[in-house]
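See structure below.
A protein chain is absent from this complex, but the other protein chains hold their places.
Coming up: subunit A.
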Amino acid sequence: MADRRSELDLPKAKRAKLAESDPASNPYLAHMYEEDVGYGNGYGSRNGNKNGRFEQTGLSNFQRHASTAAQAHTAEDGPGNPFNNVPLSNQYFNILKTRRDLPVHKQRQEFLDMFQKSQILVFVGETGSGKTTQIPQFVLFDDLPHFNNKLVACTQPRRVAAMSVAQRVANEMDVKLGEEVGYSIRFEDVTGPKTVLKYMTDGMLLREAMHDHNLTRYSCIILDEAHERTLATDILMGLLKEVALRRPDLKIVIMSATLDAQKFQRYFNDAPLLAVPGRTHPVEIFYTPEPERDYVEAALRTVLQIHATEPEGDILLFLTGEEEIEDACRKITLEADEMIREADAGPLKVYPLYGTLPPHQQQKIFEPAPPPARKGGRPGRKVIVGTNIAETSLTIDGIVYVVDPGFSKQKVYNPRIRVESLLVSPISKASAQQRAGRAGRTRPGKCFRLYTEAAFKKELIEQTHPEILRSNLANTVLELKKLGIDDLVHFDLMDPPAPETLMRALEELNYLACLDDDGDLTTLGKLASEFPLDPALAVMLISSPEFYCSNEILSLTALLSVPQIFVRPASAKKRADEMKDLFAHPDGDHLTMLNVYHAFKSQAATSDPKKWCHEHFLSLRALQSADNVRSQLKRIMEKSELELVSTDFNDKNYYTNIRRALVAGFFMQVAKKDPTGKTYKTVKDDQSVLLHPSTVLGVDSDWVLYNEFVLTTKNYVRSVTSVKPEWLLDIAPTYYDLSTFKAGEIRSALQKTMDKVKRKQATKRTR
């Protein structure tokens, strides 16, 4: 790859420095250069401790890939920890007892037999079978990665899961988190030289693969929750299929929680399949006889009905979004209070649950149901109103009743207008089954579906479309190219995306100069792939030193990578808007966000950030995580030798430079005001849009750049900043090549600008 260095197509000489540095200094590759770097698995033979330390452990007489469940059983019984020979604690033996009750434990020998016999294994375990915590440990005892200086990796679709499962397994193995067992997620790596089992997000493993195409660090890779079909898991599966051919020693386990596991089996060339029953109870399913006119109202009535008539047990209601959930919580509480007063119903506690909820509030859902109001009174109940994160990611015990209106918010990407949006749409049959299953965790339960049985059969699709079919693939294509996969047409994905989506991604990357006209990765593209960011953001960040504002763009990139920083509670909308106006910059929302960040770092705020954020209606959590993201990105910038510079704040170009730098990344997300007035039209895609009501920008700016396209009945663009057409022509000449534009208002406006610029240059020359 280094030979591509010759085709440096970047205008500025300083970028030349960024060409790949010595691979030995790359932390992702450290394991390949252990002798020099002294990094890697501490158990390696070079430490000379192989004979000294392991003779006595419970694992020393194990034969790799020939061990039995009985052997492992004895090793687990101690007395020393089989992995570090430290005497095992009492807590360990307590947990061990419960572990041995888990459904997977009974099939340990069966698992080992299959694992030893074949390279790829598909494992199906329903929720509650213990697969996520136990299977990686089963693998450890048989694969013995530490004797070979390797690791076992277990991927999770979500960061939180990776962290919490790693903690749990560290407890189970009686080791400290970060030593034998660790985790690695974006912006956080808790592993050490002794680590043998690493939980990580699927995205992290993919990033590692970008630098080490054969994943040589690992002796076994476990893809957990494969049924969720996240973008990264799908790509990893395609990749592992290829790696498996190149590395016959690599073991692969695909774990799924649903019954469509045959699809995985078929995909992995008829790999053997092992299924373990979960610990679930039967769930009775009810449908409505007629379709419901208003599913939210029907859901609320159902919840109250359950509370009034059904025996003890908690309720889980699925709704689509934050606003809907908060609204429903309020209404249920009001109605329940009335029921308690008038009909002597038991107390009812209502908890919302959605992704952007702060963690301490998310934790509340695990609180037990309230006790009866008085002795001998009717039992209390809790209701959790959640999005579909309650469907798979979070397991709440005690749920007996599930109310399922049949909708969820799903991401969908339309490559024709290049818009990725979250839309409320009907769930799939598989998803409905998953929801119903939530009712049977502790005892037999009931699921109330707010649609007819006929609608279930006819209108719901079988499986939710995997993420890869619903996403903008610009980032994915960049990753694939970095993974060395050029033939995107025949790359063996389980569900290949639509050709048009891929074409769009390729074109976007070409305009961003990440790919050249032959579709090869450019230096800029290679650099951009180092950043865990969308290509547009990465390109903006990389080119920001040219505009003398990389410090500011770095902050802005971080702010754009975290959830919304402005808080606007329904109860205090006006006050919140007033507070936002304090930070408002007349040129748009990006600069406003930057003002917020600078204020957040000022002395007034740092003394008591919590109070300051509360007073100013800002999300402390979002700002703190932006701070964290910023420092991580800064590290990558420093490693890539990108300069961190700022224009003097008193310079009149301070803000102009930032706006110009924005154009360098987001020139494909620009809209121009219609001559008629209020609406805007997106450049090239000709979509009619309105400025989102949350913007601080007046409607007097002709050209705006936007961060996000929000698709509802009206189309909005959110986070907008006004820009000048001259900049567009100057900074992104290939995209704004007028011959590629359709005749129309936008083209003629650009033409006019171009003529004006030419005239100006001409007069300058004559002078």
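Miscellaneous remarks
Keep this in mind: a residue touches a chain if its C-beta (ideal position, glycine included) is under 8 Å from a C-beta of that chain, and two chains touch if they have at least 3 such contacts; residues count from 1.
Keep this in mind: contacts and distances are computed from a predicted model.
A chain of this complex does not appear here, and its UniProt-recorded name among "Large ribosomal subunit protein mL43", "Ribonuclease H2 subunit C", "General transcription factor IIH subunit 3" or "G-patch domain-containing protein" is "G-patch domain-containing protein". Checked against the full complex, the one of A:Gln71, A:Thr501 or A:Thr682 touching the unshown chain is A:Thr501. The hidden chain makes contact, of the residues A:Phe111, A:Tyr354 or A:Tyr413, with A:Tyr413.
One of A:Ala66, A:Ala308, A:Val424 or A:Leu582 touches the chain omitted from the figure, and that residue is A:Val424. Interface note for the absent chain: among A:Gly519, A:Pro569, A:Gly698 or A:Pro733, the touching residue is A:Gly519.
One chain of the complex is left out; on subunit A, the residues touching it are 288, 291-298, 405-407, 410, 412-416, 423-426, 450-452, 454-455, 458-460, 465, 469-470, 486-493, 495-507, 510, 517, 519, 686, 711-713.
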